[in-house]
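Input: a single structure, listed below in structure tokens.
Note that one protein chain of the assembly has been removed; the remaining protein chains are unaltered in position.
Just so it is clear, A, B and C label the chains in written order, and each chain counts residues from 1 on its own.
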Amino acid sequence: MKDIEFKILENREIARDVFRMVLDGDTSEITAPGQFVNISLPGRYLRRPISICDWSKNKLTLIYKVVGHGTEDMSYMETGEYLRALMPLGNGYDIAAAPENPVVAGGGVGVPPLYALTRKLVEAGKHPYVALGFNSKEDVFYEDEFRALGVPVNVATVDGSYGKKGFVTDLIGDHSYAFSCGPLPMLKAVYSRVQDGQFSFEARMGCGFGACMGCSTRTKDGYKRICKDGPVLSWKEIVW
Amino acid sequence: MKDIEFKILENREIARDVFRMVLDGDTSEITAPGQFVNISLPGRYLRRPISICDWSKNKLTLIYKVVGHGTEDMSYMETGEYLRALMPLGNGYDIAAAPENPVVAGGGVGVPPLYALTRKLVEAGKHPYVALGFNSKEDVFYEDEFRALGVPVNVATVDGSYGKKGFVTDLIGDHSYAFSCGPLPMLKAVYSRVQDGQFSFEARMGCGFGACMGCSTRTKDGYKRICKDGPVLSWKEIVW
Amino acid sequence: MVDISTELSGIHLDNPVIPASGTFGYGREYWDLYDLDILGSISIKGTTVEERYGNELPRIAECPDGLINSVGLQNPGMDAVIHEEIPELAKHFHKPLIANVSGFSIPEYVRLAEAMDAVKEVGILEVNVSCPNVHGGGMAFGTSCQNVAEVTREVKKVTSKPVYIKLSPNVTDIASIAKAAEDAGADGLSLINTLLGMRIDIRRRQPVIANKMGGFSGPAIFPVAVRMVYQVAKAVKIPLIGMGGVSSAEDVIEMMMAGASAVQVGAANLVNPFACQQIIEDLPELCRELKIEKLSDVIGVIV
Partner (left out) sequence: MVDISTELSGIHLDNPVIPASGTFGYGREYWDLYDLDILGSISIKGTTVEERYGNELPRIAECPDGLINSVGLQNPGMDAVIHEEIPELAKHFHKPLIANVSGFSIPEYVRLAEAMDAVKEVGILEVNVSCPNVHGGGMAFGTSCQNVAEVTREVKKVTSKPVYIKLSPNVTDIASIAKAAEDAGADGLSLINTLLGMRIDIRRRQPVIANKMGGFSGPAIFPVAVRMVYQVAKAVKIPLIGMGGVSSAEDVIEMMMAGASAVQVGAANLVNPFACQQIIEDLPELCRELKIEKLSDVIGVIV
């Protein structure tokens, strides 16, 4: 874990209130998709946790939705400005544990970390099937980017304005293994339809690196810190 | 009084730890030299009061010394950045009250407001004599600018490394009328050597515009708020 | 149309936003900046029986997200306030005022209440039992249930105007003090006054302010203020005016959800003289966003 200064290469709206930020800086410590960074913002006391959407050498992509003061501040940042983030944080997804044909199921701003996950799954020779859910047409993002990875992608919207009308779960049916990230009700729904898998959770965080117990949640294997022992928990240990 | 957004045109060190900042923005409400602005700085709760050194249409010059966190923040600001200031504040010097040959006596960062004052005195057809005091050679600034106004200028430094060795008062002798700004001991010394004059004071401020009574000081005419009834007080009303 | 009006003891307020005592003087510094009639009410500078110069300078210390003041109740005294300041203010503000008063003994509080009772512009009497800036003064009253009850009872005897007791946050159990005031007949409560704080100038090796300690306020104290408003709202039935760090329309709504019927804005006026105007402008839009049709509906919604 390092506190790294990144330079903003790009920061633009890619869907309603959803921004993609591309950063230049040291990404060498990232070990797995599903890890996150914790962003320091001037005037905000706590850092903001945002999943790593994708990375390469010295390049980091984040996708965030403006939902409050901090993400609003971020949306005003401009190319060339600097931003500090503590990273990489969390365990990330375990690709080795995946079967040949996992489903990758994401909803809303749960979608970003699944992009690098899918890329890594493909690179590892697996054949993931991607199911993405959004509220409405204007909220959809990254469908093409997922497709460009050469995997089957389906999209659902709650209001039916794009893709299939309904939820992510309507796209996947029952399945043996899922990678998932998204709002709690979605995670629950996916959980109930699979026999195994890995689920990424959110929690209000004090530190983001395991020191404060601010994000400790009960699991079947005792308490786990979402920030350090998670954010990815395995199907078997989750208690709802 | 308005809360005005200024654009920084210049911000550079002109003497040891002393910076000149030239700003672009609405200066139309300034009524007298000796008034000040109160600068809002991100991350600092209170504004910083800085004297108006000079102004013209849409152009404002400030000179400030780095003495703490806020002025340090200011020193890092760059051309093109924006800065908000509440202005104009305070009464300023009353030029009409001056005799033909006043002395203008300034010390350290008390010098800046005296520049526009001297310019205005000259424009009003008076013949001020300017005496400036600094600690050391590296602290001296604006001597040439004062001279360019066509007035006699003398400089003293405490350590004698430039100009006359000694204090401002060593440059002026006894005099009938003084305009002064500088550290308290200097003001006292000048006060004791003149029969009349106008003196500019400093105080820790809450608001800077007269609302909080944070800067109220006793005078012979009752209490006065340095920020609103001052910063310039007349020789006759001052109690030390 | 969003309804942002509220009510304090039968007095209608067009909106809940009230500049806090001591940060708005008697209005003079603000009435050229914006139309004061946009305000819900105004709490005037704390007034004492006699004129007071207040404490020595420096009186102000900066803090992270706040400031310490030790003004020490500088004011021209009750007579000047009633005969000069309030009439002047009344030319610019045409709604009931809140008269904030501070005594140094029960008889002084009574005299102040009697005097303010006769002033038609005064809608509410705000009895400051909590100013930490006056030695031997308000602090003692504000930290004991008995004293608060006694001041309340005596003041109530001499005025028919609603009496709001302004509570000190520097106590172990604010709810019990609030209860004592309510039981003694208070019509409402204002809270919180400033937290007692201190800063040291490490270069000069002296306290920043001459009085050593002073009243700490601003956004930094907001979480303490929300907590106390919440605790008091659960303990009493009388209306509350919430304050402490309020600086935005969001803060106003948070205070009201905690249990405040109206809200005072203090330190924010000092760093942004247009703060109250801005908040009042922002309120309707924020209410719409939060699907609040009638702002007073959210008072105390947090269970």
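The criterion applied here is as follows: a residue touches a chain if its C-beta (ideal position, glycine included) is under 8 Å from a C-beta of that chain, and two chains touch if they have at least 3 such contacts.
Because the structure is a prediction, the values reported are computed rather than measured.
Here is the thing to keep in mind: the chain we left out touches A, C in the whole complex. For the chain missing from the display, the contacting residue among A:Ser136, A:Ser161, A:Ser216 or A:Ser234 is A:Ser216, taking the whole complex into account.
Residue-wise, the contact with the chain that is not shown comes from A:Leu46, picked out of A:Leu46, A:Met77 or A:Val122. Within subunit C, the residues in touch with the undisplayed chain are 61, 63-66, 68, 143, 170-173, 195-200, 202-203, 205-207, 212-213, 216, 219-224, 226-227, 230, 245, 250, 253-254, 257-258, 290, 298, 301-302.
Residues touching the missing chain, restricted to subunit A, are 1, 3, 40, 44-47, 86, 203-207, 209-218, 223, 228 (touch as defined at the top).
We adopt the following convention: only the chains that are shown with their structure count from here on.
If you take subunit B and subunit C together, no chain is in touch with both. Our note on geometry: subunit A versus subunit C, Cα centroid distance of 46 Å, whole angstroms. The centroid of the Cα atoms in subunit A and the matching centroid in subunit B are 55 Å apart. Across the assembly, subunit A contributes no residue that touches 2 or more other chains. Multi-chain contact residues of subunit C (touching two or more other chains) are absent.
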